[in-house]
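Note that this complex is displayed minus one protein chain, with the remaining chains in position.
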Amino acid sequence: MKAAGKGHPCRSMLYMPGNNPGMMQHVPAFGADSVLLDLEDAVAEREKDAARRLVAHFVREIDFGGVVVTVRVNGADTPHFERDLEEIIPSAPAAVRIPKCHSPEDVKRADAAIGRIEREQGMPPGGVRIHAMLETAHGIEHAFEIARAAERVEALTLGGQDLTADMGVQKTRDGAELFYARGRIVMAAKAAGLMVFDTVWTDIDDAEGLKSEAELAARLGFTGKAAIHPAQIDAIHEAWRPDARELRRAFRIVEAAERAEREGKGVISVDGRMVDGPIVVRAFTLIRLGHLYGINEEADL
Amino acid sequence: MSAGQNLRTIENALSRAVPVEVPGLRKYGPYVSPFAYLERQISAPAKGGFPLRLREPRHDKVTDDIKKAVERSGLENGMTISFHHHLRNGDAVIPKILQALAEMGFRDLALAPSSLPDSHDMVADCMRSGLVSRLFSSGARGEVGRAISAGELDVPVILRSHGGRVRAIEQGDIQIDVAFLAAPACDRYGNMTGSAGRSACGSLGYAQVDARHARHVIAVTDNLEDYPLHPRISIPQYLVDQVLVVDSIGDPSKIATGAARISRNPVDLRIARNAFDLIAASGLLTNGCSFQVGAGGASLAVAACVKDYMAEKKIRGSFGLGGMSGYMIEMLEQGYFEAMLDVQSFDRSVTDSMTRNASHIEIDASCYANPFNRGCVAHNLDIVVLAALDIDLDFNIDVQTGHDGVLRGAIGGHPDTAAGAKLAVVAAPSFRGGVPTIKESVTTVCTPGETVDAFVTERGICINPKREDLLECARNARLPVKDIRALRTEVEKLTGVPDAPEFDRNRIVALVEYRDGTLLDSVYRVK
Partner (left out) sequence: MLFKKAQAGTLESSDCMVVVSPAETCILEYSGQNETIFKRRTERIVREIAERYAPGASVQIQDRGALEVTLRARIETAFERASKEDLKEDPAGEPK
């Protein structure tokens, strides 16, 4: 499995307009696991150059205090795509998000451009990852090929606004119209061993709606969800809080696994029942997740 | 004295140069430590008894003529007049009276309000015209601050905390000749309260002190009610010499502003969250705890976190203190605290609460914070959350000077509560307007660092090294603790290192008195 976000958790990914220094300067204060500095939709056409320069400086010079920093560049169908990569890649963000990934070719083109810039800059190859944003019906139907299109693809992300428009339907509160897309993109990401982010909840005053959508995303297997306002972050993190009973069992499984390891036994058993490899892996993942909620041992539960 | 001021100075315990004497005022001792006063004899004025009056029964106290009232008060050039600041930015009494005094040709008065509202730029004109030659206040903002910092008053302005002002009055450093006390509700004999009337402001805690100690007391009201005023009397008739009726004592919309709302600014909310986490980790939030917090958006957000915690853990506190916001009254009404002790009310939702809630208690400024009485509430306080303009590596706090060196704040109860509380948390952004909050050394010490336990920002929590116990609590709770030097470096990497403003060190324009009457710091003329 590839390192997800250089090993950092990414339950939340906070969108931030790339031309807004007042927000970007406070990234560590928002409490998000990761941020997305946006050069695309959040930036007016005539300010693309200014935002690009600002984001490049911020990513290169500012200590974001452990927050995973990603940048959304403009689409390959715009005149800004090449310039965005030329300026942003040398600043070495954790990943760039490529919007409107329609087919594996979109990812391959970005991969080639990023690889060339990395070589020219003497950067480690593959260091800057790609988050492929799927926001067209065609993109969703090719999710798995897109996920496998390049080694540096680290995550698939769902763009709900554009996708519903492409489907010719409205985005509704309960999100039934996105049910298939969510399932499909999660399955493709899992099959390719990638992270997968759910789309944004756009009504910042509707906390209930956000809560239920975040819980749905967590249940469906998304590893995180995008946020458009810092006030959404706590609710998103809460949706990924591990279930106490499951976590208790995970502590016992890990303990048993470590005991088996010490005693050189091949078989792990908990409460008198055998436990398989994938369940042990899941237990370790859960415990790491627990750390994010201040749960470091069973007594913290 | 203006050009070659030549005040002889010595260094106090914080290495700040302070004068040993200010001509026209008094001799001064340098600041030593927060409770050094316990070791020394205090000088109190010779017992003069209570100011007596000989008045025939039913004599008439009411007039609507400002000038007549002033004449009857016996005010003379060189005397001291006082006002309270309970009407905040809606106050119309200070300008109205000063204008009348100017028209009557007064000069060389000492102005000793409990504080000056932001809006009173006209006081600067009174300083320039010679009407006001000395100023004693909790703060100086706007045009007044600029005028003082430019050296427009010859005698240094004395800046005191709320507790320190009462001490100064009771010790005789400030001798109020005439107090003009705005009275939102008043009867013909001068019984008054702030919790009724169209200009209602809530508590009259600061005015109560002036009413007790001034040689002559004039109630100024726009709301003459039937005798006797009821159901509440904050200042009783036997302390009041005259009742001056005017059209308006102020603008109600600026006196009682709408209830302050909890900030939605994510940086403020992170600061509040960090401050709350530290308070929770300190172990002080238990049954019977006491708590004070300001009315700023971030402060209210701390209160909101405290309330949620108290609800979850089923904790009932003893009292809330200080400037009272609607949020604190809500906590009282919902049973989170037994009582609220209110020296000054902040917003409209507090104003009539005292008549509604028996446990919302009006206290005077001496009861609030005077270090030299028989026990003030600030000394019974568990937790206080305070603001700051700047802090330095020794945790000294500046709430008075801006980055340009100009006076622009007020001390308020900052040093009083910091000294008294078991846990004094100063909460502020790590940088504001591109300027770092942590300095190597603050421009003006208003609250000594030895009374500040922690500085909380959105980028982490700095604990005063003298509080090893608190540091351990914070570490055990896995809070984002940072060394204050490290945080300063982190922020200066973002902002760059600002240059200090330039001062004329030969010209002291103001002095910061500590609550015990020693001198904390000198404020110099800005070049």
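As written, the chain order gives the labels A and B, with residue 1 at the start of each chain.
Note that in this section a contact is a pair of C-beta atoms (placed from the backbone, for glycine too) under 8 Å apart; a residue touches a chain by one contact, two chains touch by 3 or more.
None of the values given here were measured: they were computed from a predicted structure.
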Listed residues A:Tyr15, A:Phe58 or A:Phe251, member touching the removed chain: A:Phe58
Contact with the hidden chain (one of B:Leu38, B:Met104 or B:Val497): B:Val497
Options A:Glu45, A:Asp271 or A:Glu297, residue touching the unrepresented chain: A:Glu45
Positions on chain B where the hidden chain makes contact: 403-404, 432-435, 494-501
Those residues of chain A which, in the complete complex, touch the missing chain: 20-22, 25, 45-50, 53-54, 56-58, 61-62
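Going forward, only the chains that are shown with their structure count from here on.
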Rounded Å distance, chain A centre to chain B centre (Cα mean): 49
Residues on chain B engaged by chain A in the complex (per definition of touch): 264, 266-267, 269-270, 458-459, 478, 490, 493-494
Touch list for chain A against partner chain B, complex: 25-26, 28-31, 62-63, 65, 230-231, 294
